[in-house]
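A single protein chain has been omitted; all remaining protein chains appear in their positions.
As written, the chains take the letters A, B and C, and residue 1 is the first residue of each chain.
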């Protein structure tokens, strides 16, 4: 029982930080009745802010889904895991700032500054990908999972997460030349996580409902 | 046990987003001692902001009550449901922005802009109604409820939720001509949800306390 | 089990709103390096903001403690109770706004505006006191408590809560003439709730740890 409570609080605190960060994004959206521009005009002008808002909302949303999928498997939480988790939450908490900077500079349009903002946003995302990799590796190494994972399966899961560490830099480099292409890239990774149902660690019938491979979102949508 | 934890985290994250969004609404309320207008004068002038605040607070509050009523019935949560839920939370998180825009433009008074702001606010609400419909349909289709729901009952529940998808556009169209009438319309839907005690899915004695039909709010108030 | 989950979510959502509201208060505190006033000078000038911050923090904190004490006793939650609770959270969510207004106008000093701000702050507090009274009355009337409460005990508990509904208007009237005396009055009610250990409903050995009368804070402090 003590162990569940323990894991429960780590999840509750993480849920709190993720919920606050995802909702604070809205503070970046602004229109004002005091100027001469019509609201319709302002909404069109603000497309970089709205696009960045939508993407960052689902980036954090996917982080929550993945965080959930990782920790639902863990049977134990140790102190080191708490700090790796804190590292993940740190990068999540920077998203409202890097999103605001991205939107502001894309709207402004100076190429050098846009590139810097694209890099900044990439750092947030790369930081999260690395943190997730560290969490999974720690879960596997410290045997915090309900049963020993065959080394081959563990390696496969690690490679999948490492893939996330490579995809963000690629999207960022694309973004240096075309922010719109970068938006498309981020949308692609979000859709990948929505559609992909591969269990992180195979042969875990206990958690079958959490990582159910038979569920086809597009069919039921 | 694993299944309960699973559903528990989805509820905890949703509670977090709903709690932050409902409380962030207060950031739209402003009075200032630095100008020459008296506080009493400012409070009168700001009535669109205060009305919008009250309505949006209870709109989100009713969403929480309905979210609770839907998920208390679910016995399983799958990955697709997580994403439908994320979609609902996305629209909830836009409410502080669309509420602020609505209040700002009603106070400003330009008819064209007010109509655009009314539309924007309607989009948030319609997005939520559609998300709720998708969640309920998924719960019924995937048989995530504790027992098979008779098709007739399922259809009835879906129609009730589809009704929500129709009522918001109607209120929005009314709002294009009279924002005050729109406020009254939203208040009406809130009161409907407060008074209405019909169980979503009939014959569910296990959850009798959650969807207790015998409880008369007006009597006890 | 279903019933516990039900009550658990109401508590989780309430905890979320209370936690966000109590933490948003800090957004009212401002100092700025850009002016010519020294930081020490600004901290002295901002005493109304700091005092209001401290008082509102503990006002919301005491609400949490009382909310906890009421709901730890409830064995059932019905739909009406959800809406009474929503009413309580509504008034809680106005506190960051009414606190900011109070601090701003006390600093500004115009007597008429200060009185209006004192009234506004009193409305938030009175709204919460009335909501608490409605929640307790509903718990007693609907027999949502673990066992029937003797009418005399129920009446005594209701009178205690009704007392709260009287004390806030009195403090507010005092505040119309002296904001400092009002601050002292609010501090007095906070200290009353810290020291007072009387169980809300007597003879409830099950919850003895939650409403432990033998605990003397001043002794252990």
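To be clear about the criterion, a contact is a pair of C-beta atoms (placed from the backbone, for glycine too) under 8 Å apart; a residue touches a chain by one contact, two chains touch by 3 or more.
All values reported here derive from a predicted model rather than from experimental measurement.
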Listed residues C:16, C:48 or C:127, member touching the removed chain: C:16
Where the missing chain touches chain A, by residue: 2-3, 5-6, 9-10, 12-13, 15-17, 19-21, 24, 27, 76-80, 82-83, 86, 89-90, 93-94, 96-97, 101, 104-105, 107-108, 110, 112-113, 116-117, 120, 134, 137-138, 141-142
Interface with the unshown chain - residue positions in chain C: 4, 8, 11-12, 15-16, 18-20, 22-27, 29, 31-34, 38-40, 43, 54, 57-58, 61, 64-65, 68, 72, 194, 197, 206-207, 209-212, 215-217, 220-221
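Everything below uses one rule, namely that only the chains that are shown with their structure count from here on.
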Turn needed to bring chain B onto chain C - CA fit, degrees, nearest 5: 90
Chain A-chain C separation of Cα centroids, rounded to whole Å: 37
Computed distance of Cα centres, chain B from chain A, in Å: 26
Chain B: positions in contact with at least two other chains: 12, 15-16, 19-20, 24, 27
